[in-house]
Each structure stands twice: as C-alpha cells, then as structure tokens.
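A single protein chain has been omitted; all remaining protein chains appear in their positions.
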Amino acid sequence: MDFAGAHILSIEQFERGDIDTLFRTADRMEPFAQRRRVTRVLEGAILGNMFFEASTRTRISFGSAFNLLGGEVRESVGAESSSLVKGESLRDTARVLSGYSDVICMRHPQAGSVAEFASASRVPVINGGDGSNEHPSQALLDLYTIERELQARGRHIDGLRIAMIGDLKYGRTVHSLSKLLTLYRNIRVVLVSPPELAMPEAYVEALRTAGHEVEVTESLEQSISRVDIVYSTRIQEERFQDRSQADLYRGRFRLNQAIYTRHCEPNTVIMHPLPRDSRAEANELDADLDSNPNLAIFRQTDNGLIVRMALFALILDVAHLVDQYAREVPWFNHRNR
Amino acid sequence: MDFAGAHILSIEQFERGDIDTLFRTADRMEPFAQRRRVTRVLEGAILGNMFFEASTRTRISFGSAFNLLGGEVRESVGAESSSLVKGESLRDTARVLSGYSDVICMRHPQAGSVAEFASASRVPVINGGDGSNEHPSQALLDLYTIERELQARGRHIDGLRIAMIGDLKYGRTVHSLSKLLTLYRNIRVVLVSPPELAMPEAYVEALRTAGHEVEVTESLEQSISRVDIVYSTRIQEERFQDRSQADLYRGRFRLNQAIYTRHCEPNTVIMHPLPRDSRAEANELDADLDSNPNLAIFRQTDNGLIVRMALFALILDVAHLVDQYAREVPWFNHRNR
Partner (left out) sequence: MDFAGAHILSIEQFERGDIDTLFRTADRMEPFAQRRRVTRVLEGAILGNMFFEASTRTRISFGSAFNLLGGEVRESVGAESSSLVKGESLRDTARVLSGYSDVICMRHPQAGSVAEFASASRVPVINGGDGSNEHPSQALLDLYTIERELQARGRHIDGLRIAMIGDLKYGRTVHSLSKLLTLYRNIRVVLVSPPELAMPEAYVEALRTAGHEVEVTESLEQSISRVDIVYSTRIQEERFQDRSQADLYRGRFRLNQAIYTRHCEPNTVIMHPLPRDSRAEANELDADLDSNPNLAIFRQTDNGLIVRMALFALILDVAHLVDQYAREVPWFNHRNR
C-alpha cells in the first residue's frame, strides 16, 4: 500500500511488506518517544483527535504521538461530540471537521462509522476504534510488541507459538491479532476460553488456511506450557447469557506468578490489551506478576506510542525527514535516570 | 475601528471599512489554512478557548485558526466550566482566566454574558456566541462567503439579491447577516418563512432604511427564482406554539436538486449555517444537492477558519508579520491531491 495520504481503517489493508515498513519506521521513532531527541517535522500540522466515545489512554496516546512529531492537537471527547451529530450526517461532519486539520483520528461507538466518515473526509483518517469492528493501531502495537519481545529472545514472528486466553468471542484485539498472524508462517495458536466465548470459526479457519496450527482448550495450565507469548484478555461477566455460568469460570483463566512458575517455559512473555482489572475477583493478570520481567503489558502501551508516531509519519509522508528536523533535548530526561 | 487589542463582541462594532480590512486579511490567511505554507507568528501565544456551552465545530474552528498562526490553545468545555462559576461573578472569572492567555474566545448560553466577561478581562475577548444574542464570527464568515461566491460570478455585495429561508424569527444567523447587509448598497432581500417565524420587524425596517428592497413571501419556489444566494436555515418544530402548525409547513421550505433545477437561475449559490439535519423529515437541504457545485455550505465552514485567523491576526496586531514568520510545509499536502 501507499501510506502517503491513506486512511487507516482496518488491518485488512496491510500486507506483510506494509507491516515491515511500519515496524521499521516505528523503530526509528523510539529515540523521540523516549525523549532522547526531539523532532519538529510536523510543526504547524494539526491532528483532529475526534473521540465520539471516551477512551482516555487511546486518545492521549494518539495526541502525544502527534506532539512528539512536533504537531498540534485539537480534540473532542464523548458526550459533546455525539450531541454534535444530532441529525447531521457523518459525511457532513467529516466535510466540516476535515477542514480544520491535516489528519484525523476518530473513535466512534458504531461499527463502520469511521469508514463512512473517511469517505467524505478531505484529510486522512485513522480508525481509533469503531465499536465491535476494528481498532487497527491496537492490533499493530500488539504485533510490534510480539516481534520485539521475540527478537530479544532470538526468535521471529514466523515460528511463533502463542496462547490467547479469555473472551475470544467478543475480544476485538484477539480477532485483529489473529488476522494479522495470517500474514506470517508456521505459527501455533492455542485458544483458551469458556465454550460460550470461543473464537468465532471464521478466524480459526483463516488461521488454518494460512497453514497455522490451531489448538482449542479450556485448560489454562496446558495452554501456557509451551508458548512464547501468553495473550490474556478480560472476561466480562455480562457476556454470559446465563450469569451463573460466569461463576463456573471465575478464576480459571487468571494468571499469577505461581502458575507462571509452575507451567511456563522461562522467558514466556505475558501480554494484555489493558486496562487490566486488578480487583480480586477479576479473571485476568495478578499484580504479583508486576516484578516479572517478562510481563510486557507496559511495553505494549509504550510501543503503542511509537507505532502511532510511525503511522502519522508515513501517512503524512515525513518519515524520511524526522531526523532532519531533530534537536537535542535540553530538559532533564527522566527515562535516563 | 482599531482592531489591535479590541474585543469582538457584536457585528454592530463594524463599519464597512472594517469589514474590508478583515476580509482582505482573511484573503491572505487562505494559503496557511490550506497548508500551502505554515506561519509561526503567534508561537508562544495562548488562546483561552472558553466554551461554557458545548459547540464542537465552533470551538475547534477557533482553536485550529489559532494553531494555524502558531499559537497554543488551552480550553474548557461545557459542564465543567459552568460548575466553575457557582457563586463566582463573571467578572471574577474573567479577571482570573484572562491572566492565563493572550486572547480569549468565549461561548456562553446567556445573552450579554460575553460582554460582561470582556469588561473585566485583561486580554481581548471574542464572542463565540452568547445565547440568542450574537455570534459575530458566524455572520462575518457568511458575508465573506457571499462576497467570494459573488466575486467568482463577477458580482459584488452591492447589488446582491438574496433569499433567506426558514426560521427568520429566532435564527440568530439571519438577524446578524441582515444587520451586516445594511452596510452595503442596493440589495434585494426575499424573506421566506411561516408567518409564525417571520423576520422581526426591526430587522426588516433596518434593511429598508438602508435603501434595500425587502419582499416577504411564503412561497419557496417564487423566492428562489431570481436571487444570487439562497440562505436556508433550520425550522425547529419546538418553535411552534401549536405543534400541529409545524406539520403544515413540513417540507415546504425544503430545497432539493429538482426544485433547484426547475426554479433557480444557473449558478445560484446555496448556503446554510450548518449543521444541516439530513434526516428525511427535516425542512432543510437535501443530500442530493451535494454534487451541485453551487452548494457553498462547506466553503462556508472553510471560510470560517480563515475569517477567524484574520480576527486573531488583527486583534493581536500581527497581520503584517504573518508572511515574515512563514515556512514551507514539509508534509504531504492532502489539499493538493
């Protein structure tokens, strides 16, 4: 694909070469994200950060990524934005708002809304999440994290062994990640969930068609024993039609350090799309994993920043100019403490 | 008037020469609004964008206009801001907030509130809409659009023929536009509305006193047949004391391409203050007009950006410096696609 001027609406637009282009650009953004250097390449450019549904961390991650390239951010959040569109078509909104900025990031609760908006926008639009449909930058930062974690262990995405755990039926992140994995070779995917929340068959089929090995199980312990990555997601009780069913699974997909030590290979990476529910009754990741160096959940959000910087740099066609507009950082660099 | 340091509270402060100054400044802002060039003349300046009532597009238009001149924007929206003033006088609020910025744009639901605020502010204040009272930048962008559309057709505001359609009783935009038109010569105004929503007599009188020809009608078809501009506004059902009256007028002021083709002169310009209600039952502009090149509604919002840039440049007295602080745009310019 040609990134310059493109909308980023779905991970389906990416081929493997595009992912490579994006990830190698992301690598070059890291020094700026870590404030070892400052670049001003987008000085004067404006991001329209249009969150028709609240999502603090995604919104701020996009905004900071744009600031880190030197640009300005105008934004709108939640309730205010939705009142805006009372009776106004998304196309009208897009025509108007796209006159105010150079690129738009948009989140909206309705599936397909971002694509409709993009069709009338005069500037490139990045999908920041449209309901149950797509959230491409999340999938890309997950895959980028997998690549980096594997690299540090002398491995590659080709040949990956990964367990996906939790709500695989409604979990947008595991769907998108599954799709991206079909671009790679020789992968083993272990799917762990209550049967009620199993991965939809279409995703399983796509993985198998790509030549990957897919195993389905209900046993957490078994699934995590021979994988490189454990990707855990939240099970929301309200997903069960019969709430008493939820009790059956309470705690069964919760990973803690003791289980990790007993069952995982050394260096198995733990991922999670965050936020993580840290309350005792949650079916997720225990806080006692926080001192485990293989817990990659905060490296994921850090990687999100640089993947989003890379998306902006490619869409606005300045990736090759980032260093030319670079400067030294005169302030105290906390990341070097 | 002397723009430098002035509050912009009402269109009544403008004489014809002021409008000319503003519009010729706006012309010079266009290359920056279209990102053909970047200017940093206001680098380090701060706009306080104080929206005590939500209005996404007006807020973002002002904010982007300030960013396009190189300045920063601090802002406040809706509910949060109004809790701020519990028991605090507007004058106190103004004294405090005006210490934080170089210029303030303020929207507030209460008529007269912005003028009161401005009286205690230590920096210039632009009225971004104070209830039913004034919204001067909207009136100015409407008039600027009229001038530009006419120019493209070899005409001028002097000699204009315009139809104003819809809710002329409560429509703040048509009131303000009417007032501005009294600064010009030899204009023909056709007023089209249900009698319940007729233009208040004071505005009609002012137009006649200025020597203009005013015609009042209930017939859409007749009104649009020999005008340069059709300015359509929304009729809100809740404006009718007797709601059943609203049904009588449903669809009677709705313009679509078929009616346009049958009744309008070629090149008749269609305007609307937006947002446009695109639902089937709305009494406004049909989406089938979108491919009509004379539909100027999105050129209006684009013009809003450059009129607001011009207001900031004049108030902060940097209009003559904008080019001196200009740079090339290194990123992909989507407007040149």
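When the chains are written out, they are named A and B in that same order, and each has its own residue count from 1.
Definition applied: contacts are C-beta pairs under 8 Å (C-beta built on N, C-alpha and C of every residue); 3 or more make two chains touch, one makes a residue touch a chain.
It should be emphasised that the depicted structure is a prediction, and the values quoted were computed from it without experimental measurement.
Peer 1: Could you tell me which of A:A4, A:A115, A:L274 or A:L321 touches the chain that is not displayed?
Peer 2: Going through A:A4, A:A115, A:L274 or A:L321 one by one, A:L274 is the residue touching the chain not shown.
Peer 1: Please give every residue of chain A in contact with the chain that is not shown.
Peer 2: 35, 38-40, 54, 56-57, 59-61, 63-64, 67-68, 70, 72-73, 77-78, 274-279, 282, 287, 290, 298, 301-302, 305, 327, 329-332, 334-335, 337
Peer 1: Which parts of chain B face the unshown chain closely enough to count as touching?
Peer 2: 4-5, 41-46, 48, 72, 74, 76, 79-81, 83-89, 91-93, 95-97, 99-102, 122-124, 315-318, 321, 325
The rule we apply is simple: only the chains that are shown with their structure count from here on.
Peer 1: Could you work out how far the Cα centre of chain A sits from that of chain B, in whole Å?
Peer 2: Roughly 40 Å, centre to centre.
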